[in-house]
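First the structure, which I've put down as structure tokens, then a few questions once you've had a look.
Only a single protein chain was left out; the remaining protein chains are all shown in position.
The block that comes next holds subunit A.
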């Protein structure tokens, strides 16, 4: 359970940092009037939707940290046989990076007001993301035809489970991306379009980060890394 505890430590650290800016030491019973109403403290200048997404991403991060914790605990048992990762996953990683880059370009373009580039970026992101999902499915097929079935070894089970869970999150993101893309054609208000694209980019970057982390985990590098850390500590 160490992975989830480290994750929560980060979350708690962030909450603590935020709380420390909320005048928790003030004495509200002595303060009447508008004195307590410091604008900067009252609420964040960030759009509400971004904060909502941020909180959601913390929950998603928690979910994957828990899967990782379970992975390490199950890995320690004797029947674990790591499976060879298909080379295709490298290509998929590249494609997912590409979609993240495309969305970032769209963000930059929407700040400059270049609608054509925005549309191009959104469509590229959509296509590359779909390509990533198809690539993942092909990787699944490759593994299962090679005899690495879901239930034949816990390493396989975790591979399908975690990549599947990640894929589902990408699929959910595609709904949001689809709506934003439709808005870019149907003449949504610029500030609304910009917010939508920024939210998509935030979500995509996060899921890319999650993918890199679970790729490292499934390839076994994460375990090696933790072993090195453990040796350094002892």
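Simple rule for what comes next: contacts are C-beta pairs under 8 Å (C-beta built on N, C-alpha and C of every residue); 3 or more make two chains touch, one makes a residue touch a chain; residues count from 1.
Just so we're on the same page, contacts and distances are computed from a predicted model.
Taken from the listed names "Diguanylate cyclase", "Periplasmic dipeptide transport protein", "Cytochrome c oxidase subunit 1" or "ABC transporter ATP-binding protein", the protein name that UniProt assigns to the chain not shown is "Cytochrome c oxidase subunit 1".
Among A:28, A:84 or A:147, only A:28 touches the chain that is left out of the view. Listed for subunit A, the residues touching the missing chain in the whole complex are 1, 4-5, 8, 11-12, 15, 19, 22-39, 41-44, 48-49, 51-52, 55-56, 58-59, 62-63, 66-67, 70, 73-74, 77-80, 150-151, 154, 157, 161, 165.
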